[in-house]
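Selected chains from the complex are presented in situ; the others are not included.
Just so it is clear, A and B label the chains in written order, and each chain counts residues from 1 on its own.
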Amino acid sequence: METIKIGVAGLGRLGLIHVDNISTLKNVELTAISNLDEEVNKLIQKKYEVPYTYTSYEDMIQNNELDAVCIVTPSGFHPQHIQSALEQNLHVFCEKPIGLDVKDIKDTIETIEQSDRVFHLGFMRRFDNDYLYAKDMIDRGDIGDISIIRSYGIDPIDGLESFVKFAQKSPSGGIYLDMSVHDIDVIRWYTNSEIKKVWATGSNKAAPELAELNEVDIGTVTMQLENDVTAFLVAGRTASHGYHVETEVIGTKGMLRIAATPDKNKVTVFNENGVVRPTLQNFPERFREAYMDEMKDFVRCIRDNTNPSITAWDGLRSTEVAAACQRSFEEDALVEIQYEG
Amino acid sequence: METIKIGVAGLGRLGLIHVDNISTLKNVELTAISNLDEEVNKLIQKKYEVPYTYTSYEDMIQNNELDAVCIVTPSGFHPQHIQSALEQNLHVFCEKPIGLDVKDIKDTIETIEQSDRVFHLGFMRRFDNDYLYAKDMIDRGDIGDISIIRSYGIDPIDGLESFVKFAQKSPSGGIYLDMSVHDIDVIRWYTNSEIKKVWATGSNKAAPELAELNEVDIGTVTMQLENDVTAFLVAGRTASHGYHVETEVIGTKGMLRIAATPDKNKVTVFNENGVVRPTLQNFPERFREAYMDEMKDFVRCIRDNTNPSITAWDGLRSTEVAAACQRSFEEDALVEIQYEG
């Protein structure tokens, strides 16, 4: 079996997860890393015995040994990084979103569709065993037709302070584009339907200083879908108990909940606080296996020369919906979504 | 201690619960019942040793022995029944709503406010120990400021067929007026704030025949409150697992859920279906104690000559909000609420 050689661009928190996962895959080599901070590059090179390191993405993709890149750079660079990698004939794994701007994404999709390389978009929930189990139940009709979906993504509150500092320096794009896209993708995936209308609200009671940035610490979206499903989303940065990603699907024959409580493990503690389930604290912990499985799927697609089940269009749609949510919030109004192409 | 003598009007499912509860209260006598069906009256008279039975409400309230009435007649009669009871100088316990029409309710409130009799409105959740425990947590600040409330009331699906038949004969007023009022009241109670704007949606996938009645088998409402809380409601008639009344409150310092699973009791069963918690099947089972406690509170108010914590205005507000939800659903639009008085 031939070794697939991958370069990882961007060594932030999520970049390091991909580095670690790629390094453990058999017949796969973590061949290169590119990242601005040379100190970090050295550490990672040593730890994982990485042959090449770069401070420039464009330099890295010139490396002829590479078969593929994994793009974990800031979202604004994604369109350019995807396009130049495909031009170098590299397979591309790219973290969500494809870009910040619908126009850029559309252009990028054109390049993707003209290329014969694999393009894999990082919506890891589609590779999470719990989400897959629920998807199977839904597709088998176990809960009948879907009437309502509810999906939460609430980050731990101990990250709120650093988010505020970060947002004061550079705009996050808003909580819907930053966080709700995962829930939006789940809703499209589970219902096979598009979102027609949205109403977004939000507040910033935990971090009132966000008001002047036009940011919220917790937001909601209510959505009406083509197929008459109503969806309700919460995206927040204020969970005292950990990292709360939960999805509920109400059907005509039953309902199901994924991670109604974000249990860390199978241990229950009985102490002076009551009966306590320790909780998952962050996305690396919650989606550890899913990140691994999506990377395995990327490698499988390269080997089998197939396309992943999730497409760049899915990425575009999520961004379009999230952008409509942001507009709804800003205008305090119901927004009907107009889709591209 | 003097015996308080109560007459119950209307011997439907909920009327019989009140009959049973009143009959077990010490120093309280179930003195009269009024109900159209004489057969039922005879059975109840015998079972509870009721001194007087009537087929006419107006006849019953002429009975000079009575101190109070408990009105469980169809909602359309409530305004008239409340007013004539107060004119007879009777204390009044009335099931929600005060009336179907805002104008009627306003008139009734005038009568109530001119009377020195106790007027007690049947929002039993305010007497439920779980709801009270959560209210205490909120008021103590245990979960900080409220950002979001989610509240579900979903009836068991085995009642859907009979609901459809019933709705075909006489309009229910819509799911929001019929069911969501309880959730609306909880939201107002927990937040001490009024609802500004609503968007209601709904579908009828479990009972498509409801479409021609302009009814839904499950509906949602998203609400914006004066104090920047967002609330999300589900009212439905399609729960396969039983009677699902659940409320979640997300605050800046924590969140809580009341009855996230509608457990029937403390028993867990491990069988071929998995690990199973048997579920509550209906409102009499879920709110058994709350119905008793609200009746005790009614009696206490009469004895102590005090007013209940819940007022007729609370009843009016819930109806106004529910009516706005119905309009939002019909117009498929955001509706801003204009309050009376």
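Criterion: contacts are C-beta pairs under 8 Å (C-beta built on N, C-alpha and C of every residue); 3 or more make two chains touch, one makes a residue touch a chain.
Remember, predicted model here, so these are calculated numbers, not experimental data.
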Out of the whole homomeric complex, 2 chains are present here; how many copies are there altogether?
4
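We take it that only the chains that are shown with their structure count from here on.
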Magnitude of the superposing rotation for chain A and chain B (Cα, nearest 5°):
180
What whole-number Å value describes the gap between the mean CA coordinates of chain A and chain B?
43
For a test of understanding, state which residues of chain B touch chain A in their complex under the given definition.
144-145, 147-148, 150, 199, 201-203, 205-206, 217-218, 220, 222, 224, 228-230, 232, 234, 236, 238-241, 250, 252-255, 260, 333-334
